[in-house]
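All protein chains of the complex are present and in place, except for one that has been dropped.
Residue numbering begins at 1 within each chain, and the chains themselves are lettered A, B and C in the order written.
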Amino acid sequence: MLLIACPWCGPRDEAEFHYGGQAHVAHPEDPAALSDEEWARYLFFRDNPKGLFAERWSHAAGCRRWFNAVRDTATNEIHAVYRAGEPRPVIT
Amino acid sequence: MNPLPDSLPDHPDRLWRSAEPKRSYDVVIVGGGGHGLATAYYLAKNHGITDVAVLERGWLAGGNMARNTTIIRSNYLWDESAGIYEHALKLWEGLEEDLGYPLLFSQRGVLNLAHSLQDVRESVRRVNANRLNGVDAEWLTPEQVKEVCPIVEISPDVRYPVLGATFQPRAGIAKHDYVAWGFARAAADLGVDLIEHCEVTGLDVRDGRVTGVRTTRGPIAAKKVALAAAGHSSVVAGFAGVPLPLQSHPLQALVSELLEPVHPTVVMSNAVHVYVSQAHKGELVMGAGIDTANSYRQRGAFHIIERQMAAALELFPVFARAHVLRTWGGVVDVTPDASPVVGLTPVEDLYVNCGWGTGGFKATPGVGWCYAHTVATGEPHPLNAPFSLDRFTTGRLVDEHGAAAVAH
Amino acid sequence: MSGRPYRREGVTGRVLRFRFDGRDLEGLAGDTLASALLANGVRTVASSVRLGRPRGVYAAGCEEPNAVVQIEEPFPEPMLTATTVELYDGLVATGLPGRGRLADRPDPARYDAVHTHCDVLVVGAGPAGIAAAGVAARAGARVILADERPEPGGGLLGTTETVDGRPGRAWASAEIAALTALPDTRVLRRTTVIGHYDDNYVVAVERRTNHLGAAAPPGMARERVWRIRAKRVVLATGGHERFVAFAGNDLPGVMLAGAARTYVNQYGVLPGRRAVVFTTNDTAYAAALDLADAGIEIAAVADVRREPGSAWADWAWADRCAERGIEVLTGHVVTAAKGEGEVTGAEIAPRSGRGTREVAADLLLVSGGWTPVAHLFSQAGGTLRYDEGLGAFVPGETRQAAEAAGFAAGVTTLRDCLADGAEAGRRALTALGFGAPGVTVPVVEEEPANAPAEHLWLVESGDYGTHFVDLQRDVTVAEVLRATGAGLTSVEHVKRYTTAGTAHDQGKTSGLLTSGVVAHALGVDVAGLGTTTFRAPYTPVSFAALAGRDRGPLHDPVRVAAMHEWHVARGALFENVGQWKRPWYYPRPGEDMGAAVLRECAAVREGVGAMDASTLGKIDVVGPDAGVFLDRLYTNMMSTLKVGSIRYGVMCRPDGMVFDDGTAIRLADDRYLVTTTTGNAAAVLDWMEEWLQTEWPDLRVRCTSVTEQWATVALAGPRSREVLAALAPGLAVGNADFPFMTWRDAEVAGIEARVCRISFSGELAYEINVSSWYGLALWEAVMASGEVTPYGTETMHVLRAEKGYPIVGQDTDGTVTPQDLGMEWIVSKKKADFVGRRSYARADTSRPDRRHLVGLLPEDPGVLLPEGAHLVSAPVAGPVAPTARPTARPTALAAPPVRALGFVTSSYRSAALGRTFALALVSGGRGRVGERLYAPVGDDLVPVTVTSHVLYDPEGARRDG
Partner (left out) sequence: MTAESVAGSVAEFAIGRRSPAAAYAARFAAASAGGAIRLAEIPFLTHLNVRADPASPAAERIGAALGVPLPVEPGVVTEGGGLSVLWLGPDEWLVVGPDGAARELTERIRDAAAGEHVSVVDVSAQRTTLVVAGERARDVLAHGCALDLHPREFGPGRCAQTLLARTGVVLVAVEDGFHVLVRSSFAAYAAEWLLDASVEYRG
């Protein structure tokens, strides 16, 4: 049970959140202009690194806001949380 | 007080000797789990390719092969899935003899419970699909479920009553370590090098063709490289710049202490995320749902175990005072359509076998057979051809999620 | 009294009666089952799992590898260690051969869970833990101190040491009393911390009534799971003593030295009369002296070290032994425990090997050194390092806000453990910003300085067949050697080969020993070999405790609508739809489901029926960009919908597959109310929020769930208009005034309502929405006429299927596009984009052989196809089963695999059609209308004809009444 710091509500149990996978994957501006390969990449391919990962969470049982976190998938340590639309912070 | 019969057969006095890496091989298999070992075995046995190294970053078969709940079945919905899993099941049926190793393969049947009208529809659909594919499958009423497994609670008054179940009599369990070691010993006997504590840290790709691997024990040249790295497939394929449609998640399981026999079969309930069998020595072996967030931590969240226990006791009230002895987690690689990826990659001579999610163990001999064919011939075996990477571009998925939604 | 012979002089207490293996025995309050058995002279408690060898009590705590028992009364519980079962009146237990029995009746006990938070969690109420908790709690921190035993003190309980001038046990009790009095400190006894998870989420299990036996208050939770979120954790978990592998080291009468000391000091029990001590370190000397002082004759101490005192001028143990006339044999080992069924002597030999002698004894104490309990630290992600002095792995680094203290951290003396604990408490305070309080460390007596231990794993021999390394799994050195001989070099492999470390005790006494023996066999360093992984739980925990209260009626919430009680009172049967209970059908006396549904269907087609439709998801979508937003999510156009009108819509995922459907009601220029399927209500709201927040934050739209704000009665049938007119005299209900797919606000049965003219049956129909407070009132008003037939979801399903309306999740499965459903008309060609649009241009979504939704008519109108039945094409090759019936149709399938063309998604008896029918997804189905297909059902092949999926009133003539 991770403790995830919602940017608004503060630290809450993981059970209150929905996971949203990789962050910063925008819906293509003009899907019709994409090749099948490019569209498949958007639909089905997401990064899956072992290490730092910028990912989306929604505080589903709380304020219902989507936000982003940088978490180390090898240790589950969350290095940063930031609001949707903000750039990914640099983790040193 | 009588001692229990020593029900487990002894392992043989000779297994394998961990090999030192050579400078080059015809085929390097990355990942010394069940799939990697089975692939090596069938490369040697079926295709006469014995200049093969299996590289394992830890101890052999110490990943998901050592962490699964050992369920074997082939009653999958889609023809493509039934094809490869049924091929595997047929191989399982002759595997002890083939490998000369006691695998404790026990065809005690698997029940998949239905708890809602929608579950019933999907279950009957699957039974019918299975029959057309020659997979043994039956639909059982709650009373018939009780006959197969008398401890299942079939009262209509529980929150999610058992409305019936599919039953595959030929399904069952095996002992995972025995399976892995059986393949390992047989492969080693055919000349395959099993190299432990050898982590792959890079793939050498020249002009679109893979030429070798870099490891913590030095570079190894290879004519062909076959990935079988399960939860770590994304990481390894990433060394060659090959993206895979995978997400890695922890999956937990647990065992109880040894108990007198109470559970003669295998019961799975997707609706409440429980699967349970009683292993040969008497311990209850149970699997839980996966953690939703990506992680390579071989450890799941505790609340998932608590939920699993609540669901398990709804189905099996007699388990109340059994004890959880040990919990553990594996890392499973899951694809968008819950079906594996087995085949070629955009990099020549680099092959991929991944995305088995929670279903990898049961496929072990089948995928080893087909993947070996794919690697040996450079062409997908007909049974794994539908599981190409290409399907994500065409949209021709093999969607084993079934209907996820509860609607109307 | 039967217990007296092995009870220390002067020990008294309340007498408790119990039964073990059929013998009626007595013990004293404060006993464990193990101490009571020892006090009764019971040596053999259980037998071993594979070899059937007799086994006795080996330890005094949760690390016990041998004395595994089954509780029979008051309620069967398998596989408890006698050393952790507190004795109570009426306990009935039996020894187990390593395998327990489950009860065959339901467990009546209650189990629960509780969340709690603290600044500092201290695990273990031994000297280090009490010191740590004391420092933190007195500085005002919120502290939890959890300990697995009924009494605080940890290792102090088993010794005669003093702290601050008081016996250790008394000091611990007084400290705990003082801490308990602090407002924000909680001391949890009988509470085992079983798991240490990420972010200092720590799980403990408290045993609350077990020790009370029949006196347990009814209704009190028997076990409680504590879900603790701690800012800092101090792991003062102490250590476990190891034994040494020598011949017959499993015989009853062989016991860990520290355990024997505990039995003597804590329980006043004499585990034997005459003891031999076999040790690799100094700690066993204290045990020997305490036993001697309790009247047990110490026949000899065999110390593997050649001259422990030589390098240590102040090594006082030899003198103390000499004072009591105890012979110390340095440089000696016990080569074998002697005896048939139990220890009658020990074979002692110098390490040189010459001069073996046998010493008579009924007790053989063994100490192979102590292993810090690093389980939780390791679980928490901490690394372990090998400590040469201890010959064991001790906590190293961790990323979590946790640290080990006391012996768990590798600190050995009482004085140092107290100081280390206090320091750990101080460090925790500092980290939490409490400042740096002064720390007073309790005063202890001088202890003799310790000589270095020698790390001996096994006594060498020609035959290792009874040199046990894992007592509970009956694993001997011989088997470890067989594993290494087979080529295995990893401890994990050896564990799996031999099963060492996998038993009930999870290798607490055997884990390191196994590593040591493997290292010995391979000729490598145990430091480099490592141990197997520590996994939760630290000690076994009952399934029921983890399930807690989420059982029976509380297993998963039951969601009900406002009219639920009415449905229950009228004998409705219910269908689970997600968490909702929906009325399935309302059988009248004597009716089965088929009859009830036919009657309900006929009522709607011919008269008027009402259904509780409250469970549909409802979302208010508000804002100037609401239309644009809905255009992007639905496949069809919503922005062009007029205020006052309603439109059906389908929502797809980006992959183009149908995700949900429902209606959009335009309430105002900037306001829609959209409905979703019952099961997808939350998912659709989440979906909307996800797009708005993460993709289209520029859109001025806000979504609010109103699912339960409204209760909804669907009124359907040709006579629905007159019923509505009567209920809503102020509402113009004529077709022109209130056309199809529009809505009106009105008073219905005196209740403010929004009435929508929509139909899911093809009949004239209305959905009346009121505040859910009035849902029951509205429903009762509708029913009050006695003319309206209540109908359930099954009838709704039949009626919609007759019209070919799909149900998402039943007629779709995540692989179906709107086009597959025959709904090209709902996929906008005008819109530049909507979610899923791009996917229709992929190769697979334009295949002509995709599965289409079609109707099926079984050729025999009385045959009902099972939902899920598959469809195959025309006659098949292969042997045709003999059949008595004169029929030309095929009756058998070809040998598998047989290609399926599709399957039945919905199948019903239709009152309106006077026959059965089905909907199916069939490959290229729309091109097969009129074609005969076959459904294999059981051993039969049922011929069916493919039709349009719209079977009833295809012209739509009935919707206007």
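Going forward, a contact is a pair of C-beta atoms (placed from the backbone, for glycine too) under 8 Å apart; a residue touches a chain by one contact, two chains touch by 3 or more.
Note that the structure is a prediction, hence the values are computed from the model and not measured.
Participant: Taking the complete complex into account, tell me which visible chains touch the one left out.
Facilitator: A, C
Participant: If the hidden chain were put back, which of C:220, C:322, C:732 or C:874 would touch it?
Facilitator: C:220
Participant: Looking at C:771, C:828, C:873 or C:945, which residue reaches the missing chain?
Facilitator: C:771
Participant: Per the definition of touch given earlier, which of C:123, C:572 or C:749 contacts the omitted chain?
Facilitator: Missing-chain contact among the listed residues: C:749.
Participant: Out of C:401, C:595 or C:726, point to the residue that touches the absent chain in the complete complex.
Facilitator: Here the residue in touch with the unshown chain is C:726.
Participant: One chain isn't shown here. Among C:20, C:246 or C:580, which residue touches it?
Facilitator: Candidates C:20, C:246 or C:580; residue touching the omitted chain: C:580.
Participant: Provide the residue numbers of chain A that touch the chain removed from this figure.
Facilitator: 8-10, 12-13, 15-16, 61-65
Participant: Would you write out the residues of chain C that touch the absent chain, in ascending order?
Facilitator: 110, 112-117, 142, 184, 219-221, 227, 229, 549-550, 553-554, 556-562, 565, 580, 615, 620, 622-624, 670, 700, 702, 704-710, 719, 722-723, 725-727, 729, 749-751, 771-774, 776-777, 780-781, 784-787
Quick note on the criterion: only the chains that are shown with their structure count from here on.
Participant: Express in whole angstrom the distance between the two chain centres, defined as the mean CA positions of chain A and chain B.
Facilitator: 29
Participant: Tell me, which residues of chain B touch at least two other chains?
Facilitator: In chain B, residues 297, 301-302, 393-395 touch at least two other chains, as defined above.
Participant: Can you list the chain C residues in contact with two or more other chains?
Facilitator: Only 197-198, 201, 227, 655, 839, 842-843 qualify.
Participant: Under the touch definition given earlier, write down the residues of chain B that touch chain C in their complex.
Facilitator: 1-4, 6, 8, 11-18, 59-60, 62, 66, 79, 82-83, 115-118, 120-129, 131-135, 158-160, 177, 196, 256-260, 262, 281-282, 297, 299, 301-302, 305-307, 309-314, 317-328, 393-397, 399, 401-408
Participant: Quick one: which bits of chain A touch chain B in the complex? Just the residue numbers, please.
Facilitator: Result: residues 1-2, 13-15, 18-19, 21, 36-37, 40-41, 43-50, 53, 55, 71, 73-76 of chain A touch chain B.
Participant: Could you please specify the touching residues of chain C with respect to chain B in the complex?
Facilitator: Against chain B, chain C makes touches at 46-53, 75-79, 95-104, 106-107, 109, 113, 195, 197-198, 201, 203, 225, 227, 379, 482-483, 485-490, 492-493, 496-497, 499, 502, 504, 506, 533, 535-537, 540-544, 546-548, 550-553, 555-556, 558, 575-578, 655-656, 659-660, 677-680, 683, 793, 796-797, 807-810, 812-815, 839, 842-845, 866-870, 872, 893, 895-900, 903, 905, 936.
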